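Excluded from the complex is one protein chain; the other protein chains are retained at their positions.
Chain nomenclature is as follows: A, B and C, assigned in order of appearance, with residue numbering initiated at 1 for each chain independently.
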């Protein structure tokens, strides 16, 4: 599954490169930034000039510096949210798919309720209850994503488990753990990986939306979603303070999405 | 007191409650520059025009609000300006003048007030206003069962001693021989006069310029002109519509698209946009509403007077106004109510002195200080600017934005450092909100024996000159060792269509709420 | 369109063995009347340019039925759809000419082509369950088809045609039936509906792509019979695609054998079965198990080359026992050997093959304690599948379990193997009671009973190499690691005749036969006493099947006990010693193979036998 043939899929290549570029920007950006993200070096909504190619923001921070510093948070937050959901959902989903009736029903029921629980209520409740720390937002988004993963993992596991090679392993008397890890998990990994890519895309959108609503990274830290929020009022005066982070968020989401798309296409092609 | 205060509650609170729904900086901070009240250069009608529907867009937070004259919440404060009239009204310079009353004076030690209303006044439903209605209104206002948020401010009124002197006259006395001079400012905000058959839901009737037609909490209220308003020929518009918005950007969009006529309190960031639009006018009110920080004197390190002084010295007030208020404001000297005739102008403006701040901190053994500044999301700008300034003096200020429900929760007076602001009004009224004895929201926990003594005396001193002496000394104490870092006075910006007349800048914060004097050139 | 008097259905009276009116042997170009179909130089290639089929030339007379035979990858399905001017995605018809009646099909475009499809040429797909739209009722489907081609037809004429067609294909024509959805029909009915959809338009030619593969033998027999009758009565030419020579033997007039995209032999039915001349045809015939008699099955070594990988010269040469150097030089063209036989081979077999001696030697059993015995077996899913079943397996024998689909034979096999989740009953192994669930069996016994699945494509974990797949049971049962493990794996691969290099490969690199060998190897590394084989050859080509059967036979010779589940009585005759016939969850007959197959007692067994196509009868 993980091999060089991946790179022959143009979508994987394109998505991977775009995502990689954004990730690099987010990781290396803080070292490249001319100013600290909290330094107020220019006028309020100062227009782009030679020393500040993207101008200044609502408090006179250098937009470029904040842009270079602000990628890390959405990067780790979306990754963490998708990863937590992936792991939790996979564990629960496999557990449901491979266990006896009772537990399966319980988990499926839980996931059903969970899914019927509108995201908005979930987010607002958790944030109002526990505050708006970034890790809480991550957890919230992860919680919102988990039932989808459960369903997918359960469905894939059930489909794989009904295949003869799993029955063969059962007949050999292999332990459940071994069957799970060696026979089933590798075969549900591709759909889960695709789902992971999609969750990244959704996560980026959701997290930047939450940031826009004021939930997420707290000022004065730099964060792309927060930058949109902070500078929205000056959109017509100094559009770059909003457009630049919006563009990067869009490109990041685009990259992850294309990547997921590519994997799906690749695995479909491989199966054919 | 509450008038402005109401504005603050309304703007600040609701914005904050909205979490980040509302963007960026608060209204409070979005106030005018040093320039005088200025509108667009467009020729506007100078003669009032009657008729039309005046549509006012306000920013409402999450609170649905009500129509209660005596415990207004949410947009209820603004709607109250349309529905109810009071004994007094505000002047443009934040002093008071008589409204429904034709006579209102305290006795010599301010322990009793006599109030007489004008003859021939009527409520919206045609009933004449009598002393019974006046008594009913005061009694309702002070009823503990009303559970009013402002109960603390009217707590001094003695309900048992309330007396009707004749059909138009009542007497108000205060508990246990207490004296209370600033009654006018207190009763302006939520002392609406209502009839004895008043009910805030089923019969929201008053004597204000407009009568209610329909009300959908959280969305809009529609009013029609009250023909028997106590000011002849006013109000001008046939109908008044107050529309509630959750978001500044969408309201500006609505204003630009002609969907509303007045946007009450706009963000400073939008000023350029509004000025550039020939169809709009921007009205700047250079108010004496202050912006500052509360330093909790009950907690370390602010127990130490030197640390408080150091913080006041390390604030670059000009930069705070430039960045925190977008330039719409004037610097302050850690004292409030400069418009008050008792204000002590002799106290020198505190400057920006990093060296002295550092040395004071060193003396206090508080170099390498770390302080948490708790704020609501909408008051965060100035806090961030201050944090950057503090860094230069080696003080790390960590800005923590919290939900307003948390900010105003049980911990509300425990924050170590928090932003503070009070709308423009007299010294005594402002003090009762902030740092006076019996103040209802004393976040700096400032308690000074001499100051309390002076303030209490001033409360019972109707004589201006004598009161001035008391206040001057009290302000010296505040300036020396008070818990408030007041760095600026903010301008309030109102935007309106150029068709709107009667809107002008003033020192108060509610130029756009004077619905009885606004008109619409609807032709 | 031709019209004729309605024909009375006389289905029940006819049995496949009935002597049909001898189909006049119509050779290519010999037709006295206009041919129904003429194909010239047809070539279909992939978008990459590699040919799938090429040099296809043949002619078909009205009413003539042509059997198109080949193994998977031979291009027979490509040819079948190309006859309707259709190529699957990724392929295109590159050259050639197809003449049906008066129309030159490949030159038709748009509306004309649409009219020709269905109107001139009917098509019956392989799997009726897939080829019938699940969302459309039968009646509207038929009407729609009729309306698409003959919109001018009056309403009662439509109804009349519809009813007539339904009668012709042997379906009830009542309104209730026409309101049914495909899933409410049995497999046989579904295929009859497909026939009706083709015949309702009175086409000149009908193309059938393995239409009975998914059906039980008795249903298959009835369908074939109906088909032949319709073609003969209506004078419709037919191309019948099949991988199984036995199936078409009684149906077709002429047989065309394809290999690697080429026609390798065309001959009349009698000629082909009596005097096959291409080595590939010979190989196929030798590989087909026949219910009529047991003969040693011979597999064709190697496998067919994929498009684009075909060698120079004769594509069959690498697998051919008669090949010479010349075979690898040039591709042999189709040459007429006899009036009714053409062959594309430089060294065709000219004389009739020597009849192989029927093997009659059967291990006669001494009565001994059974190796495995099961009794009172009941199995219920959402309905009961097995009823009070009892069965004994003798050590060293090959026991065949035979039944049609849904009879419960697979459930029985799975229960023996320890997958009987919902089963109850008593099982004993070497006299010791044994759990019905593999997990509860002691490891020492568990490894001695191994199961091989029907579908080799699903039986191997696609994410494991062959070595990993074989290693797991070795580690599990014998705690073997490293070198010892590798040695066993290599030994097992050798035993199933796979090169050692296979060990590093993933299943998707292997052919079906190779996968099945790996699956057998996985069972063998467990050192089993009993191998339970569930239809292990049904997904494989006949030549591969022969090889697998030979392998199993060899294993039995080495002392292995086999339980062989199948629906194919030919296979039973070829491999089994003893036979159990199951119908609807109950054993209806059992005994030694020759005894049961030659002298069936039970009516059900008799009917099964009667419907099973046999090769020998033709010879």
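Keep this in mind: a contact is a pair of C-beta atoms (placed from the backbone, for glycine too) under 8 Å apart; a residue touches a chain by one contact, two chains touch by 3 or more.
The working rule: contacts and distances are computed from a predicted model.
Trainee: For the chain not present in this complex, what protein name does its UniProt entry give, out of "NADH-quinone oxidoreductase subunit J", "Heme exporter protein A", "Putative peptide ABC transporter permease protein" or "TorD-like chaperone"?
Mentor: Protein name of the absent chain (UniProt record): "Putative peptide ABC transporter permease protein".
Trainee: In the intact complex, which of the presented chains make contact with the chain not displayed?
Mentor: Computed over the complete complex, the missing chain touches A, B, C.
Trainee: Pick from C:181, C:387 or C:506: which residue touches the chain that isn't shown?
Mentor: C:181
Trainee: Among B:124, B:211 or B:433, choose the residue that contacts the chain missing from this document, as touch is defined above.
Mentor: Of the candidates B:124, B:211 or B:433, B:433 is in touch with the missing chain.
Trainee: Return the single residue from B:403, B:448, B:494 or B:516 that touches the missing chain.
Mentor: Looking across B:403, B:448, B:494 or B:516, the contact with the absent chain belongs to B:403.
Trainee: Check the options A:67, A:96, A:228 or A:241 and report the residue that touches the missing chain.
Mentor: A:228
Trainee: Name every residue on chain A in touch with the hidden partner chain.
Mentor: 112-113, 116-121, 124-125, 128-129, 152, 155, 159, 191, 194-195, 201, 204-205, 208-209, 212-213, 228, 232, 235-236, 246, 249-251, 253-254, 257-258, 261, 264, 268, 271-272
Trainee: Please output the residues of chain C touching the missing chain, sorted low to high.
Mentor: 11-12, 72, 81, 84, 86, 89, 114-119, 122-123, 125-127, 130-137, 144-145, 148-149, 176, 179-181, 183-186, 188-189, 194, 197-198, 201, 218-219, 222, 382, 455, 457-458, 512, 539
Trainee: Which chain B residues would touch the chain omitted from the figure, given the whole complex?
Mentor: Counting only chain B, the missing chain is touched by 5, 9, 13, 17-19, 21, 57, 61-66, 73, 144-145, 147-152, 155, 201, 214, 216-220, 222, 243, 245-247, 249-254, 256-257, 259-260, 277, 279, 403-410, 412, 433, 440-441.
Basically, only the chains that are shown with their structure count from here on.
Trainee: Measuring centre to centre with CA averages, how many angstrom lie between chain A and chain B?
Mentor: Spacing between the chain centres: roughly 44 Å.
Trainee: Distance between chain B and chain C based on Cα centroids, please, to the nearest Å.
Mentor: Roughly 90 Å, centre to centre.
Trainee: Show which residues of chain A lie in contact with chain B when the two form their complex.
Mentor: Interface residues on chain A, with respect to chain B: 38-40, 44-45, 58-60, 127-128, 131-132, 212-215, 218-220, 229-237.
Trainee: For a test of understanding, state which residues of chain A touch chain C in their complex under the given definition.
Mentor: 1, 163-165, 167-174, 182-183, 186-187, 270
Trainee: Write out the stretch or stretches of chain C touching chain A in their complex.
Mentor: For chain C paired with chain A, touching residues are 417-419, 438-439, 441, 443, 446-447, 450-451, 453-455, 458-464, 472-473, 476-477, 508, 519, 522, 526.
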